[in-house]
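Shown next, in structure tokens, is the structure this report addresses.
Note that one protein chain is taken out, while the other chains of the complex remain in position.
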Amino acid sequence: MRWQVPATIALAALALAAPLLVPNDYVMGVIARICLYSLLALGLNIVVGFAGLLDLGYVAFFGIGSYVYAFLASPHFGIHLPFIVILPIIVAVTALSGILIGAPTLRLRGDYLAIVTLGFGEITYLLLVNLDRPIDITGGPSGLISIDPPSLAGFVATRNSEYYYLFLTALGLALLVSARLRDSRIGWAWQAIREDELAAHVMGINTTVAKLQAFAIGAAFAGIAGALLASWQHSVFPANFLFQESINILAMVILGGVGNLLGVILGATIIVALPEVFRELALYRLLVFGLLLMVLMIFRPQGLLPVARQNARQAVVPVPPPASDAKEGTAP
Amino acid sequence: MSDILSILPQQLVFGIALGTVYGLIALGYTMVYGVLFMINFAHGEVFMIGAYIGWGVLAALLDAKVGGLNPIWVLPLLLAPAMLCTGGLGMLIERLAYRPLYVRGATRLGPLISAVGASIFLQNAVMLTQGARMKVYMTNFLFPRTWRFSIFGTSISALLIVMVGVAGAMMWGLHVLVQRSTLGRSIRAVAEDREMAAIMGVNVGQVIGTTFFLGSALGGAAGVLIGLYYTQIDFFMGYSAGLKAFTAAVLGGIGNIRGAMLGGLVLGVTESLAVTFINPAFKDLVAFALLILTLVFRPEGLLGETLPDWKKV
Partner (left out) sequence: MLKLTDVVTYYGPIPALKGVTLEVNTGEIVCLLGGNASGKSTTMKTILGIVRPHSGTVEFEGKRLDGLATGEIVRRGISLVPEARRVFGRMTVWENLAMGSFIRRKEPASEIDQDIERVYTLFPRLRERAAQYAGTLSGGEQQMLAIGRALMARPRLLLMDEPSMGLSPAFVDQVFDIIQTINRQGTTILVVEQNAAVALSIASRGYVLQNGQIAVQDSAAALLAADDIRRAYLGEDQA
């Protein structure tokens, strides 16, 4: 879509100037959180949007990234590695967990894959909550605290705006990587798998490797987001990583437009910002979510910003010619 | 070790009872999967709503200080509205959240996402209207704790026996309905070859609706039974029960009615026995582990899954 390039540039400019335009630190924090969740949404977009794998347990990678950061940068184990060193470790660990979680799902159809990934998400949560006995690994329900903030060459982040720039950088990189992947050979493989896995397989695409790559890369994005969260909050709790959060992120992807990078960021923006705007309706948030998902699927499955039709890419829920048991046959 | 052995029979009995209830819920998943090849993610919530309805009736009876509460007439009074309402709710969900999506594409993500949405919506609707705190079934007014039997060194409450009896009877009833009646045949026909069934004159939409009604009603009944037994219910109970029942359905072979019953039993017993050996906090892991093992090593389940022939769906 032609307006996307100038829009992106305008957005980028706005984004860089944000701390100057924002009224107070709290709003800055909200914007920082939008960046964080955009990062998550981009990661899930790779798994769901590009490769067509409905991961309902995505929050697990978020949690793993967070906790690994906590392990390596807090008094809990007494390790205090520098931020720069931890990041690659987290990428490696979460990517690996992505592969481990994805591996059993390789032969499964969409519904089953969703449930199994959900199961893994739940398992992760249970482990986070319960692995504080007999040895205290995860800190149990009360989590871990006093986590180090990110620091680089002596400069320690303190204000929300500083965190914001950090998150923005991560988001920018994620966008670049996503765009590159989408247009690369892997991206095409993912698209083929999403449309018709059997056909893709028969064409010679190694679906196993491609799917595992999707899981790993998506997980890595979440892992980084987790590290960012942990270093920002200075704490991690299992309650940060419930199933609802997986749905949260999924809603961002679907609302914004599955497969569309800007759309996904838009979705994240809306879903993070809206509860801030409608504070009094906070209780109804999930209720509205559920309704939103249903309504979206029925009326606009491709989301707010559908994927461009060039190169015949389609949304997660394509609308092909109706199945033969429908009443077709009216004029084209 | 000896104390483990001594509680084993008790756990076994309990596992069987739990298993029949899991089976009852699992039937809902399996039946819907049989006709639509989709997982009704919102099924766990109808189970939860059934529990709430049963609670409501019981609480009303107790509030009205109705004397002479005997399970013989109270139990049907709890079950009937729960089953009717949840059955109707199931049909409604199908109508609103799934039916508009059938015509779309080969990817089944649309209905699944809609199902997830429906599930979340229902959970929160109940939370907002009934409160986030749990409700308590005053079961002991109905089934005094003294009503117990001692068999083979285990102490079994009358409630447990009733639970197994009711669940078993319902499953049997469903089995007979599906195998012997015209309605049952039309359900099986639709499950096997929807277009052909339509050519035979079957109203496919109606059959699907009926399937949802039956499956959901059974789920609602399970909710009442679980509510009576565990006495505590909350708006979140459908989530974990749903996942476990789904596991049971897969374990037995999804789409297969006898499979659901068997899967429920296996899961109930396994979970019960496992809890004696591992940390009870990890109880839910047993179900997940079983699910993952089944899907990796025997995806068609114990009694064989009914695979979709995509041409006919």
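By letter and in written order, the chains are A and B; residue numbering begins at 1 in each of them.
Just so we're on the same page, a contact is a pair of C-beta atoms (placed from the backbone, for glycine too) under 8 Å apart; a residue touches a chain by one contact, two chains touch by 3 or more.
Please read these numbers as outputs of a predicted model, since none were measured by experiment.
Within the complete assembly, B:192 is the residue of B:192, B:234 or B:300 that touches the hidden chain. Of the candidate positions B:176, B:200 or B:278, contact with the unshown chain belongs to B:200.
Annotation for subunit B: contacts to the undisplayed chain at residues 182, 185-186, 188-189, 192-193, 195-203, 306, 312.
Basically, only the chains that are shown with their structure count from here on.
Work out the mean CA point of subunit A and of subunit B, and you get 32 Å between them. Contact residues of subunit B toward subunit A in the complex are 38-39, 96-97, 100-114, 116-125, 128, 194-195, 198, 204, 239, 243, 246, 250, 279, 281-282, 284-285, 288, 291-292, 295-296, 299, 313. Interface residues of subunit A, counted against subunit B in their complex, comprise 48, 52, 54, 56, 104, 107-112, 114-116, 118-120, 122-123, 126, 129-130, 194, 196, 243-244, 247, 250, 254, 283-284, 286-287, 289-298, 301, 316-320, 322-326.
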